[in-house]
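Structure in structure tokens, see below.
Left out: one protein chain. Kept in place: all the others.
Order of writing sets the chain letters: A and B. Residues in each chain are counted from 1.
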Amino acid sequence: MNIEWYIVLSSLLFATGAMGILIRRSPVIILLCLELMLNAGNLALVAFSRMVGNQEGQVFAIVVMVVAACEVVIGLGLIVAIFRRKLPLDVDQLRELRG
Amino acid sequence: MFFLAALGALGGAVGVVAMRNPFYGVLALIVHLFSLAVLFLLLSAAFVAAAQVVVYAGAVMVLYVFVVAYVGGDTESAWEPIPGQRFLAPLIGAALFIELSVAVLGSSLLALGTEGPDVAPGFGDPAAIGKLLLEDFLLPFEASSILLLLAAVGAVVLAGRRERVDDAPVPGSAGTPGESRPAGPGTGAPQGAAR
Partner (left out) sequence: MSATAWAWLVLLLPLLGAIVIGLGFRLLPAKVAGVIGTASIGLAFVCGVAALVSLLGDEPEARHHASSLWDYASVAGLDIKLGIYLDPLSAFMVLVVTGVSALIHLYSFGYMQSDEGYRRFFSYLNFFVFSMLLLVLAGNFFLLIVGWAFVGFASYALISFWYRRSTATAAGMKAFVINVVGDIGLVLAAFLIFRELGTFDYEAVFAKAPEVFSTNEWTIVAICLLLLVGAFAKSAQLPLHTWLPDAMEGPTPVSSLIHAATMVTAGVYLIARTHVLFDLAPTAADVAAFTGLATLLVAGTIAIAMTDLKRAIAYSTMSQIGYMIMGVSIGAFSAGLFHLMTHAFFKALLFMAAGSIIAAMANRQDIDRMSGFWKAMRFTSLMLLIGGLALAAFPFTSGFFSKDSILDYATARGGMYEWMAIGGYVGAFLTAVYTFRLIFRVLPGVPCPEAQELIDTGHLHHGEPINPANGELEDADVGFPGPEHHIAEQSWPMAVAMGVLGFGALFAGLIQVPGVDDVLFAWLEPVFADSELSHIHASVGAEWRGLGIGGIISLLGIATAYLLWVRRPELPGLFRQRLRPVYLLAANKWYFDEAIDFLVVRPALAIGRFANRTFERLVVDGLVSGTEDVVGTGGRIVRLVQSGFVRSYALLLVLGFAGLALYFLIASS
């Protein structure tokens, strides 16, 4: 397939992930949508790397994966900590930082 | 092949966004990740595909499963406290998609219309990636290891039980041996009074 299909798919996935963040209220789901967006980015990276013809994009994609993993760890740790304090797991109700 | 994988990816994505139960959302994401791995394979990125399956769909998703099992999956209420959010979000999502597509398709990158240049058979092999990692991209490689270390430390800190700062209003939360310990500084006043 032409590379442009991959790119279009990647942007579609990215937009879907963004929309998910805006719509959902559970922090777990929001993190999942974040994963979506990161993966969409990975797809774009790999596609371009194939288009250009060298593997630097793939290396980048691996680093992105590492970063995503770290972020998931911290995010899930936060969610567990919130849960342990018996606070509601709802982004809209965790709003003490306001003006 | 492409279309199948693409459908899977899309379906997983939509599932994550749409599913009420977070457990089903995690499952949807796993499907999505596997489809992406297939797409990577189609793009001659064998190592990345493998890493995707092992690391992402394997480790990270397992982590998610654990947490979802621990936390439980409550379905969210239907009422939207922020006015206009439900209405605007799809709009903006669509706008984003259109813009990105236009940006890419309208650009003068001629190579987009091709399948890419012919590549050597070893393109995307672990050996090739490893060589790049350890030669040209050593610094990012090391930095990511430090990042992993930081993440691990952070996770431990977040998860650790701090007796003094634990201001859970109900004594006897899961697994607290500190029930008989006196309240230290920083605990809320009601608790102190109750004692």
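Definition applied: contacts are C-beta pairs under 8 Å (C-beta built on N, C-alpha and C of every residue); 3 or more make two chains touch, one makes a residue touch a chain.
Computed from a predicted structure; not experimentally measured.
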item: Candidates B:96, B:129 or B:155 - the one touching the absent chain; value: B:96
item: Touch residues of chain B, complete complex, unshown partner; value: 81-82, 85, 88-89, 92, 95-96, 99-100, 102-103, 106
item: Residues from chain A at the interface with the omitted partner, ascending; value: 18, 21-22, 25, 91-92, 94-99
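What we mean here is this: only the chains that are shown with their structure count from here on.
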item: Chain B - residues contacting chain A, complex; value: 2, 6, 9-10, 13-14, 16-17, 19, 22, 25-26, 29, 32-33, 36, 39-40, 42-45, 47-48, 51-52, 55-56, 59-60, 63-64, 67-68, 70-71, 73-74, 76, 81-82, 85-86, 88-90, 92-94, 96-97, 100-101, 104-105, 109, 111-117, 119, 123-124, 128-129, 132-133, 136-137, 140-141, 144, 147-148, 150-152, 154-155, 158-159, 167-170, 173-174
item: Chain B-facing residues of chain A, complex; value: 1-9, 11-20, 22-26, 28-29, 31-33, 35-36, 39, 42-43, 46-47, 49-53, 55-56, 58-59, 61-63, 65-74, 76-81, 83-86, 89-90, 92
